[in-house]
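One protein chain omitted, others in place.
Moving on to subunit A:
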Amino acid sequence: MDFLRPDTFAEALALKAGQPEAVPIAGGTDVMVELNFDHRRPAALLDLTRIAELREWSVADGVVRIGAGVPYVRVIEELGDRLPGLAMASRTVGSPQIRNRGTVGGNLGAASPAGDTHPVLLAGDAAVEVASTRGTRLIPATEFYLGVKRNALRPDELIAAVHVPETRAPQQFSKVGTRNAMVIAVCSFAVALHPGERRVGAAVGSAAPTPRRATDAEEFLTGELVATNQWESPKPLKDAVKRRFGELVAKAASPIDDVRGSAAYRKHALSVLACRTLGWAWQDYTGKVA
């Protein structure tokens, strides 16, 4: 096995172009588990932790560009005010040790349907910046997840960063699990209010082969809020509206039965999560406008 240790991103891209089978390793919290249990024996590991550029974040034109190597602990401490949803999801990841090391780039690289950042990135209109020696492309989160643990990266590409519009508008993330720490989501849900565009974003995790947007739920709520003039003068949401939203979120999922929960349970739990998180987000918005 080779252990490749580039110091710059350009060098990493050149190495990846020459050896597309090399497996990138950032925080290692997914990769090392596979190595320790002999589930994977790659021809080479490509260590990304020496690359300073990947550990930076910056803001331009209202969009936060988070380097693929920024660990969760820094998203929580440094970006909570600009990216409330992503910070909230990051707080629920693993344990302090995992959050010190694990990265958003690694979550995207692994593309597990249960990854906690995915619903938030989908609901918040994020895009993934990927690069190779051939150039750079920006892939909308909605086109990034292709299947169970499969993403839109080509063999010679690396994730450079994720772009997330900054916002002061309410966002919520919630997941179901057996305890508060160290939980792979049984199912998860994110909602993002976009008052500027009078629109709502919603997405589910751990409830389909890929994380996905709940578009029918988004459209229903967006239509309802506009029709009743709620963005200008928000009132408490009717229970029937929240319930319908929850139902449509559950419909967006196509979960399976597995050790963590049955498909029926997941659907039910998702409708409850959606109803609750929408309630919190809307209450927050009402308070901000009033």
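Everything that follows uses one rule, which is that a contact is a pair of C-beta atoms (placed from the backbone, for glycine too) under 8 Å apart; a residue touches a chain by one contact, two chains touch by 3 or more; residues count from 1.
Convention: contacts and distances are computed from a predicted model.
Colleague: For the complex's missing chain, which UniProt name, "2-oxoacid:ferredoxin oxidoreductase subunit beta", "Carbon-monoxide dehydrogenase small subunit", "ABC transporter permease" or "Two-component system, chemotaxis family, response regulator CheY"?
Modeller: Result for the unshown chain: "Carbon-monoxide dehydrogenase small subunit".
Colleague: Which of these, A:138, A:182 or A:226, touches the one chain of the complex that we don't see?
Modeller: From the options A:138, A:182 or A:226, the contact with the absent chain belongs to A:182.
Colleague: At which residues does subunit A meet the chain that is not included here?
Modeller: 1-3, 5, 25, 27-29, 31-33, 35-37, 41-42, 44-45, 47, 49, 94-98, 100-101, 180-182
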